[in-house]
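The structure is given below, and queries will be raised subsequently.
Every protein chain but one is kept in place in this view of the complex.
Naming follows writing order (A and B), and every chain is counted from residue 1.
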Amino acid sequence: MDFLIDIIDTCVKWIPGWIVNPSHIRAFYAESLFIIPLMPLLGFLINGFFRDKISRGASGLVASLAAFASFLWAVLCFHACRGHLPEFDHGAGYLHRMLSTEPLHKVYGTWFDTGTFSCAFGLYMDQLSGVMALVVTGVGTLIHVYSMGYMAHDKAFARYFAYLNLFLFSMLVLILADNLVLTFVGWEGVGLCSYLLIGFWYEDGEKAAAGMKAFIFNRVGDLGFLLGIFTLVAAFGTANYYAAPHALGSYTLPVVAPHKSFVKDSSKEEGKREVVMMPDAPGLIDYADGLKLMGNADAKVPLGYKADGGNFDLSKTAGAKVFPAGWTVGFAISLACLLLFIGACGKSAQLPLYAWLPDAMAGPTPVSALIHAATMVTAGVYMLARLHALYLFSSATMDVVAIVGGTTAIFAALIGLTQTDIKKVLAYSTVSQLGYMFLGAGVGAFALAIFHVVTHALFKALLFLGSGSVIHAMSGEQDMRKMGGLRKKLPITFWTMVIGALALGGIVPFAGYWSKDAILANVLAKAMETHETSYWVLYLFACVGAFCTAFYTARLIGLTFFGECRASDEVKAHIHESPPSMTVPLIVLAVLSVIGGWWLHNDLISFLNFGEISQNAENEHVEWINLICTLAASFGGAGLGILLYISKVFVPKPEESKNPLVRLSFNKFYIEAFYDRGVTGFFSIFAEALHLFVDVLLIDFLLVNGVGKLVRGLGGALRKTQTGLINVYATGILVGALAILFYLLKG
Amino acid sequence: MDVTGMPILADAGLMDFVAGLFSFKLVSCLALSAAIFSIGAMGVLARRNVLVMLISVEVMLNAVMLAFVSFARAMVNLGPPAGKTFAAEGGQIFALFIIAVAAAEAAVGLAIVIAYFRNRQTVDTRDIKAMRN
Partner (left out) sequence: MLLTWLIFLPLAGAVPLLIVRDKNAREIKVWAILVSFVTFLVSLPLWFNFDPTGDLFQFVEKHRWITLKNLNAGYNLGADGFSALLILLTTFLTPIALLGSWNYIKDRQKEFYIAMLVLETAMIGVFAAQDLFLFYVFFEASLIPMYLIIGIWGGENRIYATTKFVLYTVFGSLLMFVAILFVYYKSGSADFAIADLAKALDDARAHGRLTLKEEYWCFWAFALAFAIKVPLFPLHTWLPDAHVEAPTPGSVILAGILLKMGGYGFLRVVVPFFPRAAEFYAPVFAWLCIIGIVYGSLMAFAQKDIKKLIAYSSVAHLGTCMLGIFSFQAIGVQGGMYQMLNHGISTGALFLLVGMLYERTHTRQIDYFGGIAKIVPTFTICFVVITLSSIGLPLTNGFVGEFACLMGAFLRNPWWGFFGGLGVILGAVYMLYLVKRVFFGKVIRRSNESLEDLDGREISLLIPLLAMVFVMGLAPTPFFKRMEPAVNAFVKASEGAHPTASAKPSMAALDAPAPAVSKRGDVQ
């Protein structure tokens, strides 16, 4: 590995060497962060504006090159932010260099500034966003290449690549943003791309509807996200993660790593109190760190207020207009975290907002691989990790995160057991794996959650691309019951998918094992530590989920590749291995799925640098108990799956099953039906009824036109007095004149 | 003579009586004016013939004119109220105005009536009710 790093090292120093003084290399990379999202944006613009003129080959090439350039630049920037630079090169060893990090942070300009709240276009790359950017651009590039083969026969080739590039752009904005609002830009942007790509074949109304469903479910979450931002802004007055870099382009070394925002000024000691200096215009994480310090030490509070066990009563402060009496900062943070987590539930398909993800499989398979498995759906986990400093303040929210994650993990795994559509199995598996990530985050193991994001991105993208290869070979057939025996005909797809399956199933030493095992160990440790039943239950859920995962993965492989081919003769005749543009990405991902977990499991966790919070379970008992449990679950599930579906290939007919459990699982616990029919139906009927009864009948007919009718009626009544006879009028005049005279004389 | 126009008849001889006959009495004039006005008004209200109604309107106008002239005459005797200056001839000028207006009104009114009669062969108000409802 050192060899590779040396090459990158050379590049990092060499490239900007042309342009800038070597001592400003870090500034150069900070300045150039924008190149990472810019590349796909350019690709989008080219493919979008010239979609009719550009040739197919050029279109795919432009898009793939854009993704690849973005990947390369992300590698360089990531490397730069990990300290492989002259300023940092203290001659220390590899590990030291790994740990001494300084994020790249650059504010390019103001986006909007209303006077009381401003938001900047700023990019920020630290280890966390660096890892995510690498995953997104790396897997993204592979999937772009794969798509050139997969979509070769599609009419709207350029449109597809334009959307794909737009997605990469949005995702990179989401990841690299230096404030929550800009993250939200990416957050909504990926939702839009997801909408466009799920409904890519819009001529099929159902696919367009699936795209719409995804967008609307995401929007439900987005409202939570927005309100979370508002809460944080109300409490802290900012949505930035960190304080802005001191001066544009110039960087100073942190005095105290890893929290660059804090400078402990020991010269101003007052007795035993430590003075904590906040940076100018601190960000949310700075505040969170400050609050943590206040909670720990009897420090002078940077906010100008005495700490009261970390709780200020917001109702006595500037937030008074916002917060009802009795709200504390702690409560505000909890609320914000909870609201943001709703956003994460929407984006990352957690209960109860998961129902869009299975439908999202209507999109082209590479899209499912990129957006609905590897990258977009992990945005929620990323957001939690990004804000972990806040989440750690709110144990209640953390519990909610863990419970939702654990429940989703087993829930989706149970549904996955009986699905027959190959992509649906993988979709529910994705939901389930995302549940594991949230479970990990919920017990405080944010680094492990991100680790699982990375490994999951590798093996799930592999599985999806493999299934795409299968579907491609089967002329579009997705029902596993009509496949079978494909291992001879699609050898590369078969072997790579087996590797992916092993990784997903959590079999040692493939990628999935390392991350899932570590998360489970943390859950177990938490359960042992807190002695709370709920965490024991969650651990049980997670183990059963792991069992189910291994089982349905084996089932998927068995039904697809083993036994006799159950396809029609016509389809059979066309079965062929996919072209190299599709198999090469498969092979790359397969290799990474084999070694990824082992390669990264120490480095990634240590350099994600979440401090003391997310450690591996130290307790040796925990390690062993967990190892036994997870291995038992994985091998047990896999063994059962092999027994049922590989050694003797049982073709399931879940829709005819009498077993209520099977029916429940096959019908997805009827939740999706509830959404599709119940909620949608209620909504439209309610809207129609409201329109008819309130708008048309009550307001318009009764009130508005009612007033008109009343006036007309009165007029009609008064009209009768107009006889048209002069004498009557004259009498009226006389009587009136007399009345006035009488009134005047009397007054 | 006091404001009420009530002469003192004590010691009145024949000459005084004759003089009294020619002396001006506002009350009498106003009473006459009111009587004529009422007759005119009654004519307007009660008669069905538009022509007669027009004549009645003229009668009412004349009654008003009489009242104006009477007040003007009374004003000559009384002088203007304290602090005010105005021409006592105002009432007479108004009377002239009314004569002119009455003439115009009669002309226009008659013209309308004749035009109406030419079209409808009636001047009975009971038949003229195009404005009904």
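Here is the rule we go by: a contact is a pair of C-beta atoms (placed from the backbone, for glycine too) under 8 Å apart; a residue touches a chain by one contact, two chains touch by 3 or more.
Predicted model, so just to flag it, every value in this text is computed and none were measured.
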item: Which displayed chains the unshown chain touches; value: A
item: Sole residue of A:Ile8, A:Leu61, A:Met212 or A:Met528 that reaches the chain not shown, by the stated touch rule; value: A:Met212
item: Hidden-chain contact residue, picked from the options A:Tyr287, A:Tyr391, A:Phe411 or A:Tyr675; value: A:Tyr287
item: Touching the absent chain when the full complex is considered, from A:Cys11, A:Leu45, A:Val220 or A:Met528; value: A:Val220
item: Listed residues A:Ala396, A:Ala632 or A:Ile699, member touching the removed chain; value: A:Ile699
item: Touching residues (missing chain, whole complex) on subunit A; value: 110-117, 181, 184-185, 188-189, 192, 195, 199, 202-205, 208-209, 212, 215-216, 219-220, 222-223, 226-227, 229-231, 233-238, 287, 303-305, 316-323, 683-684, 686-688, 690-691, 694-695, 699-700, 703-704, 708
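The rule is short, and it goes like this: only the chains that are shown with their structure count from here on.
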item: Touching residues (chain side subunit B, partner subunit A) in the complex; value: 41, 44-46, 48, 50, 53, 125-126, 128-133
item: Subunit B contact footprint on subunit A (complex, rising order); value: 719-720, 722-727, 730-731, 734
